[in-house]
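For reference, the structure I am asking about is given below.
Every protein chain except one is present and positioned as in the full complex.
Read from first to last, the chains carry the letters A, B and C; within each, the first residue is number 1.
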Amino acid sequence: MNPPVATAFFFYLLAATMIIGGILVITRKNAVHSALALITALLAQAALYLMLYAPFVAGVQIILYAGGIMVLFLFVIMLISIERNMKERQFNKQWLVGIVAAAALGALFVTVYTKTSRGVSLFIEGRMSYGESQNTQMIANLLFDRHAGMYMFAFEIASLLLLVAIIGAVVMAKKRI
Amino acid sequence: MAYCSEKAMNTLLHISTLHYLVLGAALFLLGIIGVLTRRNVVIVLMSIELILNAVNLNLVAFSRYWQSIHGASALHGQVFAIFVITDAAAEAAVGLGILIAFFRNKETVNVDEVNLLKW
Amino acid sequence: MTDPKTLSSFDLDTAEKTYLDANELVINMGPQHPATHGVLRVILRLDGEKVLGLECVIGYLHRGVEKIAENRTYTMFNPYVDRMDYVAAVSNGLGYCEAVEKLLSVEAPPRAQYIRVILTELNRIASHQLWLGTHALDIGAITPLFYTFRDREEILKIFEKYCGARLTTHAFRIGGLQYEAYDGFEEDVRKFCKFVKPKIDEYEELLTTNRIWLERTKGVGVISGKDCIALGVTGPVLRASGVKWDIRKALPYANYKNFDFEIPTGQNGDTYDRYIVRMIEMRQSLRIIEQAVAGIPEGPIMAKVPKVMKPPVGEVYHSIEAPKGELGYFIVSDGSTQPYRVRVRPPSFVNLQALDLMCRDQLVADVIAVIGTLDIVLGEVDR
Partner (left out) sequence: MHSIVEYITSYLQSNQTPGAAGNFAWATIYILLVFVGLSIAVICMNWLERKILAHMQVRLGPMRVGPHGLLQPIADALKLLLKEDIIPAEADATVFWIAPFIVVLAAFTVFVVVPFGPTHAITDMNIGILFMLGVSSLAVLGIVTAGWASNSHYPLIGALRSSAQMVSYEVAMGLAVVSAIMMTSANAEGTGTLSMIGIVQAQLEQHEWFLFKYFPLGIVAFAIFAIAMVAETNRAPFDLPEAESELTAGFHTEYSGFRWSLFFLAEYSAMIAVSSIAVTLWMGGWLRPFPNALSGPTWDLVFSLFPGLTFLFLAALCFYSTARMPKHPLFRIQTMGLAGFGVVLALIGLILFWGPARTRIEDIYWFSAKVAGFMYLYIWYRGTFPRYRFDQLMKVGWKVLLPTGLALLILTAIVGMRTEILSMFQEGLR
């Protein structure tokens, strides 16, 4: 069977964008550059969601992460003057701990992912149509439907969490309460 | 491509759930390194976003895997991803609020200097 | 009464020091800023967008008009005053001529007085129209600017026909007028009055009940009558704060006694009241012009004044109601052909003092609105 070159090409392109973006996020001195790198990574991830037949999550990713949260980040970076901070040391002395911890975790992931049962990887790809055109409706059914919706309670809890976050953010940012 | 077996080539080119999981793991590790080593709180928060996104990628990839087993309407992973994005929004709002309050009092954004419970 | 200490509480050095404070932002507005009406430089101390204080830096247009007066004869200095408030040159000339006339103890003949009033009031309308256009432009409404300039053009045409100049008119002479009114002058003025009345309604239609205009001007740049008096603020700004003080009525000069007109006052002393006061003033000016044109007498236009003026030793202060406020001339004569000292009390300069007080705790955008509503002309502020 011919390997699906287009899919592989786009996957590796987007994956490379994400990895490079991630590396830039944690290495840039300037927080604005970090934020821009993170935005690039997030947009690449939205494209990966589309490749995974999850258009609704991709849309939410763009509108909330790239258009909302990251604007908030940029806003805050601009409110606090960063010139002085940029002259300081950027990394703390825990880099050894960081590398070790990351290596240990990486080893764990590698062992899990390469584990096979009877010569077949645990996570093979099934081949079927995923009903992309009904994606949004199906997510809505899971969230809101009176009979099939099992996440309604979780949804309400999430909205409560957002309310708490709003109040928390207002209290934190206010100078005089 | 003599040095690359056909089987390995096949594994590389047939994008499966595993590929997404590896990518997610890599992003997760990058986020961990960022959180542990950076001093700038803003970048630490951004690394946390990176970690959350790695998790999300895994969730959506699993969702697709789950769909291939349980039918098209088994979108639980995607619903989880949406909840995680909600949490990320809440976390960013509160985290940045704390950051602004901190900056206003200490005139710095270094996470090392957050060593008092009260100021 | 506001404590004068609080009025100007910071200088450039403290501004430099506070620059490092993250909560305070020091912004320099001007002298090449489109909204400062010329070369005014305003140094703003901001907390976010809130104004903590500001300082005006003036003098970019200083030409030493008062010093020049000491080296010119009384007649020669007359054109210079036109260059102070170039938007209302006729009023400047009137103030100077009347001050010297007072010093010489002569009075212009009635016909000259009437023509002087007509031209001055026309100039008041022109000045207010220019103010309205630029003020509305500062607040973001582009269209009134073009409407007011279209109609101001008619006034300038009358000036041009009368004395040949449009902006720096040099219309009056000490003791009366140089030129007799041209043929059809009265007809032109009458036509203009008829023409401009609906146009003023047009401006008001665009702005007076416009929600955004109301929100931008109501409660903005509030100043109380007491503060106005304490700072010496005059003109429409003072009247909008509820003080009924107009030199045309209070200390009548020229022949304003003969005319029937009202002095509009506001209650709140905010930008909107100042706008309304000026709009009514335009209509009242039209009323004065109509009465003056109807009652214009025949007769000479020049009083008997010597060719070489040597006023007796002494000093005189004479003030008139210029479009922007009280315009005063203090002239000291040492008996020679040249004044010993001329001191001008320009309304814009004095009114500008109130800017700091009016802008406290307002937003940056309000500073623009307040500078506009003070109706300053930098030629007059800096002289």
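One rule holds for everything that comes next: contacts are C-beta pairs under 8 Å (C-beta built on N, C-alpha and C of every residue); 3 or more make two chains touch, one makes a residue touch a chain.
Remember, predicted model here, so these are calculated numbers, not experimental data.
Colleague: Give me the visible chains that the unshown chain touches, in label order.
Modeller: Its contacts among the visible chains are A, C.
Colleague: May I ask which residue of A:A16, A:M78, A:I157 or A:V171 touches the chain that does not appear here?
Modeller: A:M78
Colleague: Among the options C:V57, C:L206 or C:V332, which residue touches the chain absent from this view?
Modeller: Of the listed residues, the one touching the omitted chain is C:L206.
Colleague: Can you say which of C:A141, C:L177 or C:V305 touches the chain missing from this structure?
Modeller: Missing-chain contact among the listed residues: C:A141.
Colleague: Extract the touching residues of subunit A with respect to the undisplayed chain.
Modeller: Residues of subunit A in contact with the hidden chain: 30, 32-33, 36, 39, 55-56, 58-60, 62-63, 66-68, 70-72, 74-75, 77-79, 132-137.
Colleague: Which parts of subunit C face the unshown chain closely enough to count as touching?
Modeller: So the residues of subunit C touching the missing chain come out as 25, 27, 33-35, 49, 136-143, 145-147, 150, 206-207, 210, 212-213, 215-216, 363-366, 368.
By definition in this document, only the chains that are shown with their structure count from here on.
Colleague: Could you put a whole-Å number on the gap between the CA centroids of subunit B and subunit C?
Modeller: Subunit B and subunit C have C-alpha centres separated by 65 Å.
Colleague: When you check subunit C against every other chain, which residues touch at least two of them?
Modeller: 22, in rising order.
Colleague: Tell me, which residues of subunit A touch at least two other chains?
Modeller: In subunit A, the residues touching two or more other chains are 80.
Colleague: In the complex formed with subunit B, which residues of subunit A make contact?
Modeller: Touch list, subunit A to subunit B: 3-5, 7-8, 11, 15, 18-19, 22-23, 25-26, 28, 31, 34-35, 38, 41-42, 45, 48-49, 51-54, 56-57, 60-61, 64-65, 68-69, 72-73, 76-77, 79-80, 82, 85, 88-92, 94-95, 97-99, 101-102, 105-106, 109, 113, 121-131, 134-135, 138-139, 141-143, 151, 154, 158, 161-162, 164-166, 168-173, 175.
Colleague: Using the touch definition from the top, list the residues of subunit B that touch subunit A in their complex.
Modeller: Of all residues in subunit B, those touching subunit A are 9-10, 12-23, 25-34, 36-40, 42-43, 45-47, 49-50, 53, 56-57, 60-61, 63-65, 67-69, 72-73, 75-76, 78-79, 81-83, 85-94, 96-101, 103-104, 108-112.
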